[in-house]
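Of the protein chains in this complex, all but one are displayed in their positions.
Take a look at chain A:
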Amino acid sequence: MHNLLYRSNALFTVSTTVLGVMCLLTALTDLTHRPNVRLDASVRSVDGLQRDYGDDRAWLSIKLDLDLRDLFTWNTKQVFVYALAEWATPRNHVNQAMVWSRIVQQPRGARVKEVVRIEYPYALTDQGVNLRGREYNLTVAWETTPVVGALHKGGRQLGGLRLPDDYFRSANVPRGHWRG
């Protein structure tokens, strides 16, 4: 009985050690990969700027030209790609809001060439009424979830953007929206 117990213990120890080493080696292979991605983005139009439930809110159309296919290695489970707006106000030195995101699980989905709008559940809202004429940055970023190992990140910032000086609303702003 002891023999069986000790042998199964030894077998278990060896197999978990081997599995652990394999995981470690797999995670380390990420270090040799320098992904070559394209992250081109531009603001095609500002579709609206309104006071919404007491706070300023902006609507944008963003033109994306992304190629993330090179992020997919044998140790990539998924890629989360997203866009965020960042601005500073008298109240807050940093305001950040995610404005678009997508989960990519296959390399063929990693080519994004489209115009996207800020849609529920995302919203570009300020804490206060500071968005008129406000300068802001737009960042497109990605994050990989590995099969095993460390998460990897990257991104590109588009700076020096500015919102309009007055409130307005175009036909692209949906009526009856939710607060985000």
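Note that in this section contacts are C-beta pairs under 8 Å (C-beta built on N, C-alpha and C of every residue); 3 or more make two chains touch, one makes a residue touch a chain; residues count from 1.
Everything that follows uses one rule, which is that contacts and distances are computed from a predicted model.
Trainee: Which choice in "Signal peptidase complex catalytic subunit SEC11", "AP-2 complex subunit alpha", "AP complex subunit sigma" or "RNA-binding protein 48" gives the name that UniProt lists for the one chain left out?
Mentor: Hidden chain, UniProt protein name: "Signal peptidase complex catalytic subunit SEC11".
Trainee: I'm checking contacts with the chain that's been left out. Which of A:21, A:129 or A:148 qualifies?
Mentor: A:148
Trainee: Decide which residue listed in A:37, A:60, A:97 or A:163 touches the omitted chain of the complex.
Mentor: Hidden-chain contact among the options goes to A:97.
Trainee: Just to verify: which one of A:54, A:121 or A:160 makes contact with the chain not shown?
Mentor: Counting the whole complex, the residue in contact with the absent chain is A:121.
Trainee: Pick out the residues on chain A that sit against the missing chain.
Mentor: These residues of chain A touch the chain that is not shown: 5, 9, 23, 77-78, 80, 82, 84, 86, 91-98, 101-103, 105, 120-122, 127, 141, 143, 145-151, 153, 178, 180.
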